[in-house]
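In this view, the complex is presented without one of its protein chains, the others remaining in place.
Our next item is subunit A:
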Amino acid sequence: MKLLVPVKRVVDYNVKVRVKSDGSGVETANVKMSMNPFDEIAVEEAVRLKEKGIATEIIAVSIGPAACAEQIRTALAMGADRGILVEQDGVVEPLTVAKLLKAIIAKESPGLVIMGKQAIDDDMNATGQMLAALMGWSQGTFASKLTIEGDRATVIREIDGGLETVSLSLPAIITADLRLNEPRYASLPNIMKARKKPIETLKPADLGVDPTPRLTVLKVEEPPKRQAGRKVASVAELVDKLRNEAKVI
């Protein structure tokens, strides 16, 4: 079974994100970029399935500027076999990503797509679900455990009320939650081997997809600064402030 793992290039989770001065988006120039952490978990899960002999080939796909090759290399160093880079500068909306992935699925016919539940840049949490809808495949989102047996996948999902177990028929879309696994460090020999693994570069047009955004971002701004706390002298003063200033009781 082939596995498809989409990996997104995002601002590194350690970086303090800043809004561009013109309010058009967040600053990404000269900012450290990394693979979306949820996608790392997805790659790790795919590599484990390959190590168990369930998967035969792992294809890492990234959509975005040419620099996304770096994130594909990271996936290759973790154990993916080859990469596909769909080059597109500027904003790529979840629906465009889902359409591009659909076109790649048509070419590659994977038995399973494992992806992050969301990307930490815009936190959309949409692409996996959209792709499942476009394909008409089953989806197991927010997966914290994945078991494959024959042509079925059992997924334990993290939901508001606790854990839910679903059984899906393959092919399917799985989106990884934080607790699915702990991604490995790439070993030095694998980093060096990754240099020789192939990456195919495509344009959206090659896949018959129009990448023009359908949404317009009006403004991006920082959340309001939290106000400093205040000390109160007595319980009576606290109650008074809650009632008359905060008006919460």
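FYI, contacts are C-beta pairs under 8 Å (C-beta built on N, C-alpha and C of every residue); 3 or more make two chains touch, one makes a residue touch a chain; residues count from 1.
Criterion: contacts and distances are computed from a predicted model.
Peer 1: Between "Cell division ATP-binding protein FtsE", "3-methylmercaptopropionyl-CoA dehydrogenase", "Aspartyl/glutamyl-tRNA(Asn/Gln) amidotransferase subunit C" or "Phosphate transport system permease protein", which matches the UniProt record of the unshown chain?
Peer 2: The record names the chain that does not appear here as "3-methylmercaptopropionyl-CoA dehydrogenase".
Peer 1: For the chain left off this view, which of A:K8, A:K50, A:R73 or A:K117 is in contact with it?
Peer 2: Of all options in A:K8, A:K50, A:R73 or A:K117, contact with the hidden chain holds for A:R73.
Peer 1: Can you work out which residue in A:R195, A:R214, A:K231 or A:K247 touches the chain that's missing from view?
Peer 2: Of these options, the touching residue for the absent chain is A:R195.
Peer 1: Could I get the residues of subunit A that touch the absent chain, sorted low to high?
Peer 2: Subunit A touches the missing chain through residues 69-70, 73-74, 77, 185-192, 194-195.
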